[in-house]
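One structure below.
Of the protein chains in this complex, all but one are displayed in their positions.
Letters are used for the chains, namely A, B and C, taken in the order the chains are written, and counting of residues starts over at 1 for each.
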Amino acid sequence: MTSSAMTSVATTSSAVTPVLSVRDLHCSFETTRGRVHAVKGVSLDLHPGETLALVGESGCGKTTLARCILGLQKPTSGKVLLDGNNLVGLSRREARRHRPRMQCVFQDPFASLNPRKRVEDLIREPLDVQGIGTAVERRRQVLELMERVGLRPDWGRRFPHEFSGGQRQRIGIARALSLRPAVLICDEPVSALDVSVQAQIVNLLWELQRDLGMSYLFITHDLMLVENFADRVAMMYQGQIVEEGPALDVWRNPQHAFTRSLIDAIPIPDPDVRLGSGRSAFAE
Amino acid sequence: MSAPRRNLPFRFIGKRILQAVLTILGIAIINFFLLQLAPGDAAEALAGEAGTADAGYLANLRREFGLDRPLWEQLATFLMRIATFNLGYSFRYGETISTLILSRLPATLLLMATSIVIALVIGILFGVTAARYFNRLPDRLISLVALLFYATPPFWIGLMMILVFSVWLGWAPTGGMRDITAPDGGIAGVFDIARHLALPALTQAFFYLAIYTRLVRAGMLEVLSLDYIRVARAKGISEQRVAYRHALRNAVLPLVTVVGTNIGGFLGGAVLTETVFSWPGIGRLMFDAMLQRDLNLLLSILVLSSVFVVIANLAVDLIYPVINPTVELR
Amino acid sequence: MSAPLLSIADLKVRIRGNPQARLLRGVSLSIDRGETLAVVGESGCGKSLTSLAVMGLLPDGLEKSGGVIRFDGADLPVTDNEAMRKVRGRRIGMVFQEPMAALNPVFSIGDQVAEVIHEHEAVSHAAAMARVVDLLTQVQLPEPARIIHEYPHRLSGGQRQRVVIAMALACRPDLLIADEPTTALDVTVQAQIMRLLHDLQDDMGIAILLITHNLGLVAQMADRVAVMYAGRKVEEATTRMLFAAPQHPYTRGLLAATPRPGRRRPGEPPLTEIPGVVPAITEMPSGCRFRPRCMLASDICALEDPPFVDGVACHRAVSRELVP
Partner (left out) sequence: MRSISFILRHWTTALGILLLAAVILMALTAHLVFPGDPYDMVGAPLTWPGESADTLLGTDSLGRDMAAGLFYGARVSLLVGFASALVAAIVGVLVGAFAGYYGGWTDDVLMRITELFQTTPQFMLALAVVAVLGPSVTVIILSLSAVSWPAVARLVRGEFMVMRERAFVHGCVVAGMSDLRIIFAQILPNVLPVIIVMSTILVATAILMESALSFLGFGDPNVLTWGTMIGMGRGQLRDAWYIIAIPGVALLLTALALNLVGEGLNDALNPRLKQRKG
């Protein structure tokens, strides 16, 4: 399914059941500087096969929201529905049953892989944990996954530190794919990468979605990046979703003041394009 | 440089004091159960060799500790005794234990303070020098010295120093705190104590000197690689100033907390140093209590020393945020 | 035409004691007074090393093995630390990437900014502090009289970067080196900082050497651009020319890989990628270092590192293809 087709489905039809729904989620926690109310009543729907970009600046609560969805942090209230099942309040043992349906890719390619494990073990681990297939099947699956994400199969015995940032991100993606999830939470997966490698990873994610039909919740600070490939965009500001809509509409016709100020601030890589009020972000 | 100023919130101070009280309670309970582990009759164990001969003393101990009562009542009595500072009576010394310990405490504190100062001053000096000459000769030498001091048994260094400086060279007395012939007060009196203090203070200092040297060296090396040092260099600041103003302060501040946690180590080390140099402090007192198997005195010293460490750490906790503006108060 | 403010000629930097590990292989750049030159490239291309070499602040273990750096008509004694101290902070200011780590946590903001002034000028503490307040006003920090007593951890990242800029500008330098000054900041804060730098440049007439990986910043800020790859300058042009007619395949790939609005086509991959990765310093290919990732590479590219001619270092550059 192409992304443009998906856009029309996502925007026109509410009849499609969302694969992941967040309902009125709140999350607050204690820090050294007192209580932080990081997420204040967020509701989201992620439909099958679409990419929803969650865009916000640092401290807006997008990372906390992701942690709540993934069950890494306990929300104060609200629901996280995966295939209609509420994950909030489940014990870790109960939650484990739902884990294969939702996986994640992390920002820092240096911290997201255990430095003491070999690549093939890293990719196979989720299969071991969930007890999927025989040992032989798992090994074959690892090789398929490596090839799928563009890693040479003979690299399986290597350790993460022998790879570049982009290659590590590929390992992380292969690991996340091993359980054949329906939802992939991508937490700033390319923001630590160089532009040329960023393009490789974004294209890889795009291809995987085209072929496997997963849904992406793509968390990022880079609105211009997701304008290039997301179906819908949700703008997060001070713990709330302040604007949501098809990616192109949000970019061309922002409704909320925060979205407008963010778009105005983005430096366009073209010296002839002047932003917003017809002038450059900085000059003149 | 304007001094960092800030007021400690009452909540912070209250929380720390409460924690300290709980720690002391915990220490008392550990001691109580340690006593329960003693084989045989508790009263006899408490009294030790000197006391067992006296039936009246034993009966007194049984009553005081409530040894015929259920365990939780014994615990309550035990905690009560510590809370009221009523630690009982030492048969051997013919004094109440609290007066005995308090009269010995100043000597130990003098020894401890002197060795802390020596260890800190030399440790910082060594550490900074080693870091500035990283991997060059001064660094190698200092690191070697630190390693040797770290690996040497302190009591043995003490004995060797007595051999060299007292026996062979005759520069310092072999032990004690003052000469019988020396005047009690005045400059001569102070000088006399200083002469007696030198060797034991050095002996105690060596081990910690090694620790502080290593910590300051590592701290300096870490700080010197940080971004703000590069910024300082980009401002045109001299290397001297970068090292001694920008780096040293950041490298040395954490040392304050380390010294706090080392107070217990200094007190424990005092048992050895004071025994080797016949220094009349609580360490020596503890050794004597061990020899006489006077468990009551022994455990009292242990509890009071722990209380002292808790109070010292409390003081460090309260002072540290004032001198280091970056600490978050909780 | 007057001499440039800063000119770097054939700058070479290598790992000490390892002549094979050439991190900079003959970089030449020049900046005129009041001009903004952007040096752009991906991590490991040597753009930061170039700026550190100019300041004489190369990290331990690296050494300058060749080249001449001239500043304001005289040779810059980059290997003489004492002599460079009179240049750093006074003639050349520098702003770094990580504002959160750029300030010493145990000194107040006022003391840290005043330190530069005291280092280079004989002024009283009161006079220095008065200037600090002016500077903090100039970098648009609110309540400067209060902020001089604050400690760094009480300030946000954007505020700290303003303080760092104030320190860099305290002695009215001729050149400001900004090494990824906004990479660690949010986009909205980045816009504020960049606007500030732009305004300050207008007011004070300083030249800016902007080191960045962000082509958007380059397009909006720079007069001229130098593109670096694997320790070399591969292309240089005016900003408008570079974006309009990029010559080097790497520059073209970089521009194509950069997200920009209104480019997506249904059913096509969202971005145009450059295949492969930058090789490690120990595994550099022969000839042109971009060759393994280059779609246009031919036999000559493996034999010879292309010379830098007419603004580009490539055997297969667009301009040369046109003229056989």
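Criterion: a contact is a pair of C-beta atoms (placed from the backbone, for glycine too) under 8 Å apart; a residue touches a chain by one contact, two chains touch by 3 or more.
Predicted model only: the values in this text are computed from it and were never measured.
Visitor: One chain is left out of this view; which of B:Asn60, B:Thr77, B:Thr96 or B:Thr152 touches it in the full complex?
Guide: Of the listed residues, the one touching the omitted chain is B:Thr152.
Visitor: Please pick, from B:Val167, B:Val190 or B:Ile319, the residue that touches the omitted chain in the full complex.
Guide: B:Val167
Visitor: Can you name the residues of subunit A that touch the chain not displayed here?
Guide: On the side of subunit A, residues 67, 70-72, 92, 95-96, 99-100, 102-104, 106-108, 110-116, 125-126, 129-130, 161, 172, 175-176, 179 touch the unshown chain.
Visitor: Can you name the residues of subunit B that touch the chain not displayed here?
Guide: 22-23, 26-27, 30-31, 34-35, 37-39, 45, 135-136, 140, 147-148, 150-156, 159-160, 162-163, 167, 261, 264-265, 267-269, 271-272, 275, 286-287, 290-291, 293, 295, 298-299, 301-302, 305-306, 309-310, 313
By definition in this document, only the chains that are shown with their structure count from here on.
Visitor: Let me check something: if the centre of a chain is the mean of its CA atoms, which chain is farthest from subunit A?
Guide: Relative to subunit A, the chain whose C-alpha centre sits farthest away is B.
Visitor: What is the distance in Å between the mean C-alpha positions of subunit B and subunit C?
Guide: Chain centres of subunit B and subunit C, defined by C-alpha means, are spaced 53 Å apart.
Visitor: Quick check: what residues of subunit C touch more than one other chain, meaning two or more?
Guide: Where subunit C is concerned, no single residue meets two or more other chains.
Visitor: What are the residue numbers in subunit B that touch two or more other chains?
Guide: none
Visitor: Which stretch or stretches of subunit C touch subunit B in the complex?
Guide: Interface residues on the subunit C side: 55, 57, 81-82, 84-90, 93-94, 96, 98, 101-108, 110-111, 115-116, 119-120, 149, 151, 153, 164, 167-168.
Visitor: Note which residues of subunit A are touching subunit C in the complex, please.
Guide: 2-5, 57-58, 164, 166-167, 194-200, 202-203, 206-207, 221-225, 227-229, 251, 261-262, 264-273, 280-283
Visitor: Enumerate the contact residues on subunit B facing subunit C in the complex.
Guide: Within the complex, subunit B touches subunit C at residues 1-2, 4, 226-228, 230-239, 246, 249-250, 253, 324-326.
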